[in-house]
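Here the complex is missing one protein chain, while the rest keep their positions.
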């Protein structure tokens, strides 16, 4: 690679400095495009089915406002702390980066805990995945999101270990950046779940 | 599932298949051991990340699947030759048309196309590999084990029997008790994930890894079609992923998505299926258009006529392909307004398609047409596909479609587009790029025999079906009664099918014959080609290009030949080349997918969890991997280049 190109690369943020990283990041954006299509399909399914409650409860009868609000708060905050982690990374501060990643991760775990609680609660009320088309689509949509968050938590743990082992390199920086994209994406999906599933369900 | 039902029994055909499978496996193990080839198999193939080898493996699988799907087809034709035939019983026939359709579209057409694109696209854009070679290997092995899982349903547990469209509630627990449709849901899911990753991989490759000077509007047409196809894959396949996941939930965990009770909605399945399904048919036809463009332009000795219009029309077709899905069920009673709207969007697809047809025709005009085998397939495509296309427009007219829908008229239509489009393209591409894969040319004489047998057989087989449809014969009937007047045309169709089968046998013989006696391609450019793949040796060295070529115009290699007499590499320009390392992980992770999938099919959840744990383990190992590939030193490159150019 030419001298000029090298100098140009030096001006880029750490995560963009190698060709491989740039390919990976673009690839991940495109993957998120596919994820958009995936969640769009799940939302469409939910919207088609959510009034088809059979002999089971309706959305309005079922949803637990309090749990949902707590979940929302936890996840939105975690998106913010994830942003702070990237901010620290750009400033080259390892400790800040790891600290904020840990906070993010804990908030994510909190979100999952409340979500599981919420689900258990519904199941105790007799509202299971098998009860009605509405509940099938509800559990699968919200559960898919929850599964994504869980994967994100595991992934972040792997990256934190690698940061500790290898320090902040072009490669680890790229990994942090990509996992942060993923995390923000899940946050956006949650906002849609919150409005289209919970708010809509409680209004109608 | 009872143990006594684990192996499919009671049919001589199935026992024969059992024996054949066992014998083949024993044979393979014996040959590999006898010739001490296990290591070679592992190092050169199972762990490879080289796009060319992956492409070859895709094509080998596709040809095998063409054989399986073809045998299914011949069995069906045999059963339908005469009224009230007792050759296959109803259940067996239903399984066969289901596996035929699913295999032909997902495990034959798609992988054939993906194989060709693996081999050709990096070469055409002057790249050394794809953007994510490791992921590419994973894609292939997921496809492979998905296909394997689907195929073993024939002997273990029972095949799916609800059609390749798997409409509910027929494919649900209410009416389908065995594991057949579990196979469908899980196997398609596994290979579908592989396809999605291929789409992402090639999109990044084409966007980011083109040789300097190759702007988007200087890309070869085939690469353009792959670019658009990738976009289709990325937006369509997640829909399939979800649809299959919901199907799996319904079947394994008794959810109520598509059931008859508790609010389930079977029409939702039909919608989801076709929202993926219609783009899917364009996923297999757009690359075919690309192949025809390359072949026609090469053998007419002319630049592709109306390149910009060609690009514009594929973009248009791709866009429209997402807003036409309802034409697959006009008869569901969605109301005249909805049907009219989807009628019009569907018919609109004919406009960009027509533009393409005329541009191909005008590429021929003033050319100097060489009738090679690849060119014959491409030329035959034009009239045959037009027949498929115009009958497609007839089907698009909702009010008229009520009379064609689900009849043999529809069968004839989609075979005219899928065979004359995709399959002809696969054969054209196979003959055209064969030297790039194996270093020798497929025998032209045998190639032409295949062509005429298959092409004539195809018309004899499928043209009568338009009329059978108009006579009221519906698709998926395992038999029909006497006195309906359908017999003569059915006999004719079977004759045509046999001719196609013979054509396929000649092709297989050709592959064997050419490997032994075929003409070696020493030049790397046997057809006087126009695009960059012909600037490499045949077969290319594994890093493809010793130095990255510089592109000055469309048909980059043609320009090089005109201006500089070819693609010349000065030894002093050589630099060490970075290449990715092989990895066995894509292979064993896909095995884990297979195991997990098998567990799901039989609801053996412990097994499924074991498989899933290995998948997670693979992901973790990948995350921690610190292998950044290796460099090929300059001396090594010099040595390899001299060897390749001498014609090894």
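As written, the chains take the letters A and B, and residue 1 is the first residue of each chain.
The definition used in the following text is that contacts are C-beta pairs under 8 Å (C-beta built on N, C-alpha and C of every residue); 3 or more make two chains touch, one makes a residue touch a chain.
FYI, contacts and distances are computed from a predicted model.
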{"item": "Chain excluded from display, named as in UniProt, from \"ABC transporter ATP-binding protein\", \"Quinol oxidase subunit 2\", \"Protocatechuate 3,4-dioxygenase subunit alpha\" or \"Tryptophan synthase beta chain\"", "value": "\"Quinol oxidase subunit 2\""}
{"item": "Residue in contact with the excluded chain [from B:9, B:215, B:331 or B:581]", "value": "B:331"}
{"item": "Option from B:228, B:244 or B:300 whose C-beta touches the chain left out", "value": "B:300"}
{"item": "Of B:118, B:181 or B:359, the one touching the omitted chain in the full complex", "value": "B:359"}
{"item": "Among B:32, B:323 or B:386, residue touching the chain not depicted", "value": "B:386"}
{"item": "Residues of chain B in contact with the chain not shown", "value": "1, 90-91, 94, 162-163, 167, 169-170, 173-175, 177, 254, 256, 259-263, 266-267, 300-303, 305-309, 329, 331-333, 335-336, 339-340, 343-344, 347-348, 350-351, 354-355, 357-359, 361-362, 364-371, 379-380, 382-383, 386-387, 390-391, 393-394, 397-407, 452, 455-456, 459-460, 463-464, 466-467, 469-472, 474-481, 484-485, 488-489, 492"}
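In this text, only the chains that are shown with their structure count from here on.
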{"item": "Sites on chain A touched by chain B in the complex", "value": "20, 22-24, 26-27, 30-31, 33-35, 37-38, 41-42, 45, 48-49, 52-56, 129-137, 139-140, 155, 158-159, 162, 175"}
{"item": "Complex contact set, residues of chain B against chain A", "value": "131-132, 196, 199-201, 203-204, 207-209, 234-239, 241-243, 245-246, 249-250, 253-257, 259, 261-265, 268, 272, 275, 620, 623-624, 628"}
